[in-house]
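First, the structure itself, so that you have it in front of you.
Excluded from the complex is one protein chain; the other protein chains are retained at their positions.
Chain lettering (A, B and C) follows the sequence in which the chains are written, and residue indices restart at 1 in each chain.
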Amino acid sequence: MYLKKNEAALTPPMGWNSWDCYAAGINEQQLLANAKLVAEKLKPHGWQYVVCDIQWSEPYAGTEPGVEYRKFAPLTMDKWGRLVPAPNRFPSSKDGVGFRAIADQIHDMGLKFGIHIMRGIPRQAVHAHTPIFGTDRTADQAALPASVCNWNGDMYGLDPKEKGAQEYYDSIFQLYAEWGVDFVKVDDICSEHMYDPAIYGEGEVSMIRKAIDRCGRQMVLSLSPGPALIEKAWHLEMNANMWRLTDDFWDNWTQLCRMFERCEVWESHVKPGCWPDCDMLPLGRIGTGFGKGRDSGFSKEEQRTLMTLWGIFRSPLMMGGDLEKLDAWTESLLTNDKVLGVNQNGSEPWQLERDEKHAVWMSKAPGEELFLALFNLSDEAASVAYDVSQLKETYGRTFAEAEDLWGDRKASFDPEKQMISVSLKAHDAGLYRLF
Amino acid sequence: MYLKKNEAALTPPMGWNSWDCYAAGINEQQLLANAKLVAEKLKPHGWQYVVCDIQWSEPYAGTEPGVEYRKFAPLTMDKWGRLVPAPNRFPSSKDGVGFRAIADQIHDMGLKFGIHIMRGIPRQAVHAHTPIFGTDRTADQAALPASVCNWNGDMYGLDPKEKGAQEYYDSIFQLYAEWGVDFVKVDDICSEHMYDPAIYGEGEVSMIRKAIDRCGRQMVLSLSPGPALIEKAWHLEMNANMWRLTDDFWDNWTQLCRMFERCEVWESHVKPGCWPDCDMLPLGRIGTGFGKGRDSGFSKEEQRTLMTLWGIFRSPLMMGGDLEKLDAWTESLLTNDKVLGVNQNGSEPWQLERDEKHAVWMSKAPGEELFLALFNLSDEAASVAYDVSQLKETYGRTFAEAEDLWGDRKASFDPEKQMISVSLKAHDAGLYRLF
Amino acid sequence: MYLKKNEAALTPPMGWNSWDCYAAGINEQQLLANAKLVAEKLKPHGWQYVVCDIQWSEPYAGTEPGVEYRKFAPLTMDKWGRLVPAPNRFPSSKDGVGFRAIADQIHDMGLKFGIHIMRGIPRQAVHAHTPIFGTDRTADQAALPASVCNWNGDMYGLDPKEKGAQEYYDSIFQLYAEWGVDFVKVDDICSEHMYDPAIYGEGEVSMIRKAIDRCGRQMVLSLSPGPALIEKAWHLEMNANMWRLTDDFWDNWTQLCRMFERCEVWESHVKPGCWPDCDMLPLGRIGTGFGKGRDSGFSKEEQRTLMTLWGIFRSPLMMGGDLEKLDAWTESLLTNDKVLGVNQNGSEPWQLERDEKHAVWMSKAPGEELFLALFNLSDEAASVAYDVSQLKETYGRTFAEAEDLWGDRKASFDPEKQMISVSLKAHDAGLYRLF
Partner (left out) sequence: MYLKKNEAALTPPMGWNSWDCYAAGINEQQLLANAKLVAEKLKPHGWQYVVCDIQWSEPYAGTEPGVEYRKFAPLTMDKWGRLVPAPNRFPSSKDGVGFRAIADQIHDMGLKFGIHIMRGIPRQAVHAHTPIFGTDRTADQAALPASVCNWNGDMYGLDPKEKGAQEYYDSIFQLYAEWGVDFVKVDDICSEHMYDPAIYGEGEVSMIRKAIDRCGRQMVLSLSPGPALIEKAWHLEMNANMWRLTDDFWDNWTQLCRMFERCEVWESHVKPGCWPDCDMLPLGRIGTGFGKGRDSGFSKEEQRTLMTLWGIFRSPLMMGGDLEKLDAWTESLLTNDKVLGVNQNGSEPWQLERDEKHAVWMSKAPGEELFLALFNLSDEAASVAYDVSQLKETYGRTFAEAEDLWGDRKASFDPEKQMISVSLKAHDAGLYRLF
């Protein structure tokens, strides 16, 4: 079904996001420094978005070690209850400029600019009875008193049945359009408990969709955090461009292994404009803003597995590590054009096999070719094989060769038997083009 | 195990509560009018408490038809963030008197006085950074941002780990002690979702217990609404005197039938000072304050079943109907001393049988006698019988006679076979003393 | 993704099934009588399958009133543990003929023949250690002792890890191919609890798929009962042609209303070869074999709603009522070619709106036209409208007219505003082609 909103993201969005490294404390200098590195090093390989994550309107976010969200902290807000960047952290935002100046710079680099927001309306606006732009309503009238986020106390949800709710969303997206925002990551809106009748997150997704459609600027709509409910796939597909499959993803094997379960569930919902989202890439230098600065805890094999799964499943790719500390290995992962090409050019990702020890995925490659990924999920080195002849029915053809897309995981392919196999270290993966 | 808090309620509390009739809008005149009728008509039969239910600090509660809780309505509060009665509704409360004058009048009638509170600290105090009495802390510092009630937006929960939380509870119970409060019904604190780590209702129960123990006045602690978790029986028994078995109970047979399931689960937790609570008695004239004024929807048989179950199970008995409109039938239910005596003097209530069509309960009567209740749960008239010889082992004796405690449900009792049976209309019950 | 198994059902299967009328007791004469009526009255409108439902190997099924499944009843079985028709009920099956003679007759009518089976292997074969055809294994070796059906005690599940399990399925599907079976409804295999590790229904689906692929005859694979798990959509799509969305569907409004919730969840999984199944049509004369013979309890409006939803959603259509007692009204429902054409020729069914009172569905009609269904779910007459201009983006066109496909539910369509609306009785529906 053709939907105009899909045009905002015809391929899986690729970019950089501040969270994994800077947590709630990113500032203008850091943001722009990373943007420059995206432009310089990653843009040639298709990376495009620079996204400023949570708490940019909280002046002292990130100043208490280990505290991302200071309880009831005053936020920087305009007279219509709209959050704006804290000027001590984003100096160019002063005097009503907001994110406009930063967006301009990022656009000048040939990149696109994204921001994070929490669903809803600031609690401080509600308790101050702040007026809503373009209406005779005040924030308290549109807010839902029990629709609160479990981990961040800034906002109340908006009540779709109340006049003023849609108008508030309209007012903020109008502002974001003025700023030049290209991508919005909306938070506290996509997990299971959003469908609680006291919260009604589904209604907020619909209001946000409408506000974007009305704002006059194309924006990618990304919903966080998961797990998104598969029962609501239809609603997500109608309204958003990306939605998270899990809660926050970090650098441990257990989470990576469980992502295979989620990709299995969501495979038939991956299509242009609709990108079930495996979350950011916790690669390179991460954790700094959390007081837990470290190099990614994934082994090199696990990093390949991560890039291979995100690649073949066509997840959005959002680098989370600090680009100012980008090492050569991590850079090589992010700039392998053949692997990235699977993500950008495949179609109809499909899990062929999975058990506790291995998985096999395919997607259609252009020209009736085939992308095939072989994963060793076990804790020991193992050979992983797949009988490609099972796909003869699907492809109406056989394959003559298998190109190793990572470049150093050469598989043995027997064109007669149509059997491919490769020896893989524990937690490693191979990715191939069959033609 | 002896606990001093049990002394506040050595028998199941009996009284009147404003909710079922007046909803959130009870006022001083109505409260005292009902109190006088408790004193006049019910006190001779053991009724004692007069409880002012929810929203007494909200000046305009009850003024919008069908709205019990006006969203973000300003509450009457002292400078320490403690809610006090709204003076337009409770004129005697002006000038810092609070509920003192009303309590005095009720005490002068020979009765005891109770109030309702929501757990937590007012949101308006939190967002105004109101100081907490006797501390250098402010309300926002002690509050939990995500610990909110689903159906009433007035309060934030308190964080037991934060200094100021216990002190706030101490400050309000000190005030209640000054007023002369004998009974506190704490709301939004007893249902399953209270054990969510973002809410931590268990910690609030413990703080409230401590605050009562410190306030210098004995008070019954009643927790609402249910369903209380049976897994937490141990914690409830250590801290409270009453806790609700279900969500709000109203005048329909389905709810009454389901109460049998809950009583079954909780029977071994009924003991002096610990009263699993079947909720108020929606009898007589109710619903007025909800804009749904009506006579109780229960048939007369169902009303007997209700009083019989509450009686033998030893539930607290809190009359919910308007005593100014008390009809003779309802009064007869509330003044049957033999039936009330089962509630007050029985011990170890015990379900002997239950299926979809009938139930049999017993409790120990003083002097090794036996209270026995027979229920016809089916939708048709039926005979309900019980073979009392099964209890011979338990009592070490047999019984010679069965006294009909309701007075018009005479059972046939065969002393030889120790068999009791009675013909009951649909949904009716009989209650007997065997001796 | 092209899968050969999809070719067995490129459009939603249409046919007749014995269950709703004959329960577990259908016999040869009844089956053939209904087949003749399918051929005569329904075949010209696209109906094709005649399916013999459960217990055809149990000689005395249907002889005890109200008992569909007689506990541990001996079944008619060949020496390889394969169930065959009970000859007292299906006389032509004697002497090893099985269903061959019946299938031949049905094929001669220009129809296709289907049978019901329970997943697994007969318990009586297991406890008799019956050999499995073509192996040196016995039934007990391949069976899973705890993989039993909750409502029918005939079978044990098969253990995919045991040699003999796949071979047993191969042996029965080879027999069915010999008989000339075109459609197999496998039971106790599709609901949530099938994914319990002690049951492993997923493995049985895979084995059955493989057995069909090997048997040399194309067969539609239909899985029962639901609710199928949406998380397992990927596995169902790879292996089956139909799978049930709910437990058994009968003639009451509550179930029909809930079907809208299930269709919402499954809409993006409807495609050629893959037909999420709303279950049989309990229309006309039903319930006879259950001792509850009756005309369908649905009002005429509800019957239209049923046919409209099954139609636009592209559910398989399996008539459940007794065709020997087919009344003119029911026949008119089953022979409305325009409505059936929506089911057979639409694509990409899509729910546009739904709340407690109404629903709007669309699917793509051939030639960039549009099928649109308007439902009044409320208990009162109401006007249901839809602003078709919302679809302009999707279709790149507007529409000039709306044809009423039922023929007597004419809608008002305003081509300028692209607004369609119709007055509908309670529980009624309209179905339109916009062009």
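The rule is short, and it goes like this: a contact is a pair of C-beta atoms (placed from the backbone, for glycine too) under 8 Å apart; a residue touches a chain by one contact, two chains touch by 3 or more.
Quick caveat, the model's predicted, so the values are computed rather than measured.
For the chain that is not shown, the touched chains among those present are B, C, taking the whole complex.
When you scan B:Glu237, B:Asp251 or B:Glu302 for touch with the missing chain, the hit is B:Glu237. The chain omitted from view is touched by exactly one of B:Glu348, B:Asp379 or B:Glu401, namely B:Glu348. Hidden from this view is one chain, which touches chain C at 71-72, 123-124, 126-127, 140-141, 143, 145-146, 148-153, 198.
Residue positions on chain B in contact with the hidden chain: 1-4, 230-231, 233-234, 237, 264-265, 267-269, 348, 350-351, 364, 393-396, in rising order.
The working rule: only the chains that are shown with their structure count from here on.
Rounded to the nearest 5, the angle that brings the Cα atoms of chain A onto chain C is 180°.
Taking each chain's centre as the mean of its C-alpha atoms, chain A lies 40 Å from chain C.
Shared interface positions of chain B, defined as residues touching 2 or more other chains, are absent.
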